[in-house]
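Every protein chain but one is kept in place in this view of the complex.
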Amino acid sequence: MSNKANLADRPWMDPDVQPFIKLRGVSKHFGPFIAVDNVDLEIYKGELFSLLGGSGCGKTTLLRLLAGFETPSTGTIYIDGVDMTNVPPYERPVNMMFQSYALFPHMTVENNVAYGLKRDGIEKNEIKRRVGEMLAMVELTQFSKRKPHQLSGGQKQRVALARSLVKQPKVLLLDEPLGALDKRLRENTQFELMNIQEQLGVTFVVVTHDQEEAMTLSTRIAMMHNGRFMQIGTPTEIYEFPDSRLVANFIGSANMFEGRVTENGPDHIIVQCKEPECEFYIDHGFAIQEGTKVWTAIRPEKIKVSKTAPESVESNQLKGVIDDIGYLGKLSTYRVRVGDDTIIEITSPNLSRPRDGSLAHDWEDKIYLSWDPSSVVVLTK
Amino acid sequence: MNNTGQRSRFLITTTCFGLAFLYIPMVLLIVYSFNYSKLVPVWGGWSIRWYKVLFESEEIWEAVALSLKIATVNACFATLLGTLAGLALVRFGSFKGRTLFSGMITAPLVMPEVITGLSLLLLFITLKELTGWPDKRGFTTITIAHITFSMAYVAVIIQSRLAGMSLDLEEAAQDLGAKPFRVMIDITMPLIAPGMLAGWLLAFTLSLDDLIIASFVSGPGATTMPMLIYSRVRLGLRPDINALATIIIVVVAIGIILAGWIMFRQQKRRELELAMSSEEA
Partner (left out) sequence: MIDADEIGSPVSADKNSSLKKRLLHALQHNWKSIVVFVPFFWLLLFFLAPFFIVLKISMAEPAIASPPFQPMFEWVDDGIVQIKLVFGNFAYLWEDDLYLNTYINSVKISGISTVICLLIGYPMAYAIVRASDTYKHILLMLIILPFWTSFLLRVYAWMGLLADQGTINSLLIYLGIIDDPIRLLYTPFAVYIGIVYTYLPFMILPLYANMEKLDASLREVAADLGAKPSTTFLTVTLPLTIPGIIAGSLLVFIPATGEFVIPDLLGGGNVLMIGRLLYNEFTANHDWPIASAVAIILLIVLVLPMMLYQRTQGKQVET
């Protein structure tokens, strides 16, 4: 959606652009527990930046540090060039959308949204106008006099969004914004969020544990683990070019093979794997010494399944037996037993309709697996 | 399923017995207030003469008036102080002297009244020697004493209400630009208001009912309602006291039923609104 090869859309690649949010050496300790471990981060204006990771990885703490609810134990935080490390939350040009929405139960929708503006001492008519605009944008105008307990989950979320945007903050922080919604609502809201962000040009920082959500929404994703960043990149970069097994396994799934580099050329690498016995030929160079232990990873959708053996090429293929099949309508997942005891996972789009309702392949079928040299990712950690 | 039936029967029986145990004395109290005979347990026919005696007694009216005054002033201050204490203990994290403070707030809840009464009286006497105040013990000293133990009860109520309130709301307010002081006024206070009301009522009731502490710290000329009742009944049963008791019980019962009814209606309304809104979405 926003992956045009245009530098204007990739400010992080442009050396002339200053980051909008900058963290330098930031950590947060809670007693002996290190929630955020000495991180550096740059987020650029207009990005929809996601912090992704499992529970306890530190993403929520990082968000709260940006909001000002926690003060860093070490390091500095800059927002729009200003050192905000010790600035309290009510003085930051940052607003947050809480996971629980945190709508004030004793105020109407209108007053909830107006609250922030009132604190700024803005003139009454102006407040009315801006609140009205905001409510129209989230399509809640007819609910303006209602109280939060009279709203549905999706409506509450839109109020929370309106309330956090009405002050036109420089940065909007969102804590698991879509977590509480059901699937259909979630998909719709995803697109709404992205539209609003593009319209207003606000920099969004989103915390989520849902990788699909992160992939759909973000300009860039930062994967966090144990208080550190594992990898930061665009959704494509993270998915197709993970730089560690952790990242490869967190986003989507990956078939992992352990092996050794047996040949390292300027434009190719060969990795030999013992179990299952297989040779991987990768069609690009990699700065690595021969003999090093590495892992190769292949995504399930990149593996081709065939009843007949591929043309005689020695590498990038495996022979196996179908162990289990999952039919999901638009695609099928196969679990194929290869070698002694390894199971490979493959997803295949169901490209043609079977004539008699039978499956393309059956359990215990002997099957040939193959993949392109470009589909293999080499991982050293 | 058999066992559940048996167990429910046991529970129901015990509850009925327990409730009967609680209420029969009060019911009898009321019945005997209409007894013509002066000897309370001896039935002499229906009559309201004791109510007349009650209303004509100036002593009783004075005592009631004094008790009501004390109770009102006490409730207001106790609610104020108790709320401040509750806020401090739940929202302010650790501060110097917190353990001492926490102990002082919990202790009055369980302290035997004779100890509190005695210690306060001795305090007032010492203060009088040192500073000349309080010159005469009565309304002021009783009220001060009542505030001291009432605020503990209010603090407990406020603490439990605050503990149940997620920090999210207060953080959201801060995020929107409200300074901590403002947050307390806009968000915290309105949301603990029901707790403050409950605390006020509790403090009021406790004060109205206190005998021991008032006896210790009061002085000549200041007789509260419980003190009056006590001085009369320790010598034997008195039907005009029955009449007074009946009035009190009826007033309280009406109050509680009303409160229960209002809360019940509110809850039903909320449930309806919730159901309505989920359908809409």
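The letters A and B name the chains in turn, as written, and every chain counts its residues from 1.
Definition applied: a residue touches a chain if its C-beta (ideal position, glycine included) is under 8 Å from a C-beta of that chain, and two chains touch if they have at least 3 such contacts.
Keep in mind it's a predicted model, so treat the numbers as computed, not measured.
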Among B:63, B:87, B:169 or B:191, choose the residue that contacts the chain missing from this document, as touch is defined above.
B:87
In the whole complex, not just what's shown, which of B:73, B:105 or B:192 touches the removed chain?
B:105
If I consider the whole complex, including the chain that's not displayed, which of B:65, B:163 or B:276 touches that chain?
B:163
Determine and list the chain B residues touching the chain excluded from the picture.
3-4, 7-8, 10-12, 14-15, 17-19, 21-26, 28-29, 32, 39-42, 81-82, 84-85, 87-90, 92, 95, 97, 101-116, 118-120, 122-123, 125-126, 129, 144-145, 147-148, 151, 155-156, 159-160, 163, 179-182, 205, 208-209, 211-212, 216, 226, 229-230, 233-234, 237, 241-242, 244-245, 248-249, 252-253, 255-257, 260, 264
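As a convention for this text, only the chains that are shown with their structure count from here on.
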Residue numbers on chain A that touch chain B, as the complex places them
67-69, 88-91, 94-96, 98, 100, 102, 104-106, 115-116, 119-120, 149-155, 163-164, 167
In the complex formed with chain A, which residues of chain B make contact?
166, 168-169, 171-179, 182, 186-187, 190-191, 270, 273-274, 276-278, 280-281
